[in-house]
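One protein chain omitted, others in place.
Right after this comes chain A.
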């Protein structure tokens, strides 16, 4: 089984080719958000280096939200176009699950954080005890609310993601549980993690057609939100 994985949900753009027991190639850049110009050239670059025959791919895994709305759509549209042309399914990987998978096997709770602006984080809580499981499903919440929840859970936590530099001080202040922060080689989105988790999803039959796929933003657009508020007031 061979999967092409993409993640352009945040500042990182990343592409990888992953097989069941190994990663064949990974290209990750955490520098300026120009995903529209870089993502497909990155795929082309690694495909060339590993002499990839696109026809041998079984599926495309994509980090499908939450994240930057535009970044998600660049990843999704790229995955959908590839899926359409190659006639293969897509695997919808929740961004925070993909991030958590960077820390596969740790004993602590894993808590990825993405800066969601508007004083919120996109986050979730995951555990590798007895297999990969979701403790708190991905959501958009104020960081203090997350800290309360983690204190309630009462277990050691390891954080990662681009929300860490933004909220590290707040977390250190609010948390009563032991906590650490993931180091530089595993604390941002990596397509190899999306691909490795994608293989697990694929084996469980959790695929969708390229036509069905759409990102999961976890948030309404501003116009929809304001309209809902207006209707509530009326």
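In this text, contacts are C-beta pairs under 8 Å (C-beta built on N, C-alpha and C of every residue); 3 or more make two chains touch, one makes a residue touch a chain; residues count from 1.
The rule is short, and it goes like this: contacts and distances are computed from a predicted model.
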item: Protein name as given in UniProt for the chain not displayed, "Phosphate-specific transport system accessory protein PhoU", "tRNA N6-adenosine threonylcarbamoyltransferase", "ABC transporter ATP-binding protein" or "DJ-1/PfpI family protein"; value: "tRNA N6-adenosine threonylcarbamoyltransferase"
item: Chain not shown: contacting residue from A:81, A:165 or A:178; value: A:81
item: Residue, one of A:40, A:144, A:175 or A:218, that touches the chain absent here; value: A:40
item: Contact with the hidden chain (one of A:46, A:91, A:164 or A:210); value: A:210
item: Contact residue for the chain not shown (choose from A:133, A:180 or A:221); value: A:221
item: Missing-chain contacts mapped onto chain A; value: 34, 36-41, 43-44, 54, 69-70, 73-74, 76-86, 209-211, 213-215, 217, 221-224, 227
